[in-house]
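For this depiction, one protein chain was excluded, whereas all remaining protein chains were kept in their positions.
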Amino acid sequence: MAIENLDEMLQQAFDESSKIYQERGFQRRIGFGKKPALVSIDLANAWTRPGNPFTCDMEKMDNEIIPGMQRLLEAARANGHVVVHVTTAYQNTDRNDPHTDMGQWHNKIPVEAVSLEDEELWAIDSRIAPIKGEWVMMKKRASAFSGTPLAGYLQTCGVDTIIFTGVTATACVRTSICDGLQEGFRTIAARECIGDRVPGAVAWNLYDIDAKFADVEPVDTCVNYLNNVEGWNNEAG
Amino acid sequence: MAIENLDEMLQQAFDESSKIYQERGFQRRIGFGKKPALVSIDLANAWTRPGNPFTCDMEKMDNEIIPGMQRLLEAARANGHVVVHVTTAYQNTDRNDPHTDMGQWHNKIPVEAVSLEDEELWAIDSRIAPIKGEWVMMKKRASAFSGTPLAGYLQTCGVDTIIFTGVTATACVRTSICDGLQEGFRTIAARECIGDRVPGAVAWNLYDIDAKFADVEPVDTCVNYLNNVEGWNNEAG
Amino acid sequence: MAIENLDEMLQQAFDESSKIYQERGFQRRIGFGKKPALVSIDLANAWTRPGNPFTCDMEKMDNEIIPGMQRLLEAARANGHVVVHVTTAYQNTDRNDPHTDMGQWHNKIPVEAVSLEDEELWAIDSRIAPIKGEWVMMKKRASAFSGTPLAGYLQTCGVDTIIFTGVTATACVRTSICDGLQEGFRTIAARECIGDRVPGAVAWNLYDIDAKFADVEPVDTCVNYLNNVEGWNNEAG
Partner (left out) sequence: MAIENLDEMLQQAFDESSKIYQERGFQRRIGFGKKPALVSIDLANAWTRPGNPFTCDMEKMDNEIIPGMQRLLEAARANGHVVVHVTTAYQNTDRNDPHTDMGQWHNKIPVEAVSLEDEELWAIDSRIAPIKGEWVMMKKRASAFSGTPLAGYLQTCGVDTIIFTGVTATACVRTSICDGLQEGFRTIAARECIGDRVPGAVAWNLYDIDAKFADVEPVDTCVNYLNNVEGWNNEAG
């Protein structure tokens, strides 16, 4: 039994679980709402380019995530929807300093690799660069909502639906999606635009997310929604 | 290839991932700190007993989670440590009422199954019943920190370390652990005391958690820590 | 110079301050939005009835706050607007127990006076009793948003404007208003429906609030808005 069968085996587990979920009333559709925001998580060079501990699966990044984001950005911008680019960096990356702004996280993962001083690392990937007026929001924790004004910002914008993209499925994307739901938003995960750096992690995290926290939808569906949201129907979500 | 091989296959995936994580500096040990709290998530009848959509794997519940919790509670109480029992319920379980306190979550999972009026459902399992002075904290979202005063409560108690138990690994336990770390605490997941209701979910969620959000430790280690925390050493964690 | 001149003297100070504020661009109008919620703070018996350390100015309570709330509730209910009744109580009111859910607050004020066990104390005043479907939200801190799911709840309801009433101006009402603004809502303080228990406190807190955190508006204006919100214009706020 080789690791190349992983996806197949996972699919069997998902099918088994889905029977239980369906009987119990899980895996419901939250649907698209009336006013969306596109929120990308950590699509910055430390994650999207080679050479960093945070570097993700480059094949998926270059062939699916970045091209998908380009399409989503185009649709969001053409229709004047809210776009937020989230990234992560630290002022004090000295692990021996008990007063570092890394908090506890450097005791689990190598966050010291992203220094605020090295803007190139935390800058959003130039292929999906922010345009004037789009907020580049700096965070220090996994979730885009933890220790940030994101929820209140989206409330003021009148947003009711968030389309999430980015990395990683295991950490920052999943926690952001869970918080987005908790903060009262309709949560959509753009399937091809969510990546990670280890085998299986995208599959099982998207499975869990779709069962309980957000609708996992193809980029095509999200683009179509962004282009047609005036007439979009929740029931159609 | 049958579902009974799932654990074996997952282990292969985890081994593969761990190589990457180790090279990159993930899977660090956060360690036990100086002042712990025991926080159990949703070990209430709707989850621990048969007959509810939220009912979890009963074999694991009866043979591992409840007995493990009994040992953890005994050690925590014998040493005067903080104990918080978290549960979940709603005042208005009418899915057609747009003003229900269920928020968005009933659009993904059957939270309407836990009415505040039916105290039997949200009461903590009598086998691990709260004693006088222990806080039974009601939440409405997945995370024990989302929309609750838990973080500030633990701050006032002087706690620096949280031992998490409960259900489910996929949802309320994982989001609570992620938030615990974000709120600045050392986070420990008591391995045998974390359950779910579908195959594979405990395995892959504990794997992700240990890689990035908390140390997954045997109940034995946690009990030993609770009994010896005065002299406990972070480096030993 | 006697205390009966307090209001007059405060008005002089306010006039002086308002010159500075106006020159600098403070005291702007936030305006009423498109979808309101009525949120009352601590209009429960411990605050609205005699005999408790929290008892407020009874003359204002009986003659202005309760009658004003009755008019606001009538307008909100007639038009199907969101209504939330916020109250405060504690499970463990033993000040000697370091694990009490009162947190740090009992070290400043007598919160031990409101026990969860004595429902009569924390029940909403029967003259403005909740009706079926209206959420009675329990909090433990001053702000209605601190350690509660209120912001996310209002987000899911599609609310963009909060009309605040209740007690006290100094503490729970002011902090709730500040948080409401921070969470992204248009914030309105219903002038006659906000009380306190000491001289001057209502005046100077409403002055500060109107300068920086919310529009202080007469109950008449709020009732009119609630009855006409479909056609209401922000610019008219």
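The letters A, B and C name the chains in turn, as written, and every chain counts its residues from 1.
Just so it is clear, contacts are C-beta pairs under 8 Å (C-beta built on N, C-alpha and C of every residue); 3 or more make two chains touch, one makes a residue touch a chain.
No experiment lies behind these values; they were computed from the predicted model shown.
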Among the options C:W105, C:W122, C:Y153 or C:Y225, the absent chain makes contact with C:W105
If the missing chain were put back, which residues of chain B would it touch?
149, 151-156, 158, 160, 182-185
What chain C residues would touch the chain not displayed?
1-3, 5-6, 8-10, 12-13, 16-17, 20-21, 24-31, 53-54, 103-110, 113, 141-143, 146-147, 170-171, 175, 178-179, 181-182, 184-187, 197-201, 204-205, 208, 211-214
In the complete complex, the non-displayed chain touches which residues of chain A?
82, 91-92, 94, 97-99, 101, 103-104, 133-138, 140-141, 146-150, 152-153, 156-158
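Convention: only the chains that are shown with their structure count from here on.
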Centroid-based (C-alpha) most distant chain relative to chain B:
C
The distance between the C-alpha centres of chain B and chain C, rounded to whole Å, is 35
Using CA atom averages as chain centres, what separation in Å is found between chain A and chain B?
24
Two-or-more-chain contact residues of chain C, please, as numbers and ranges.
149, 152-153, 156, 158
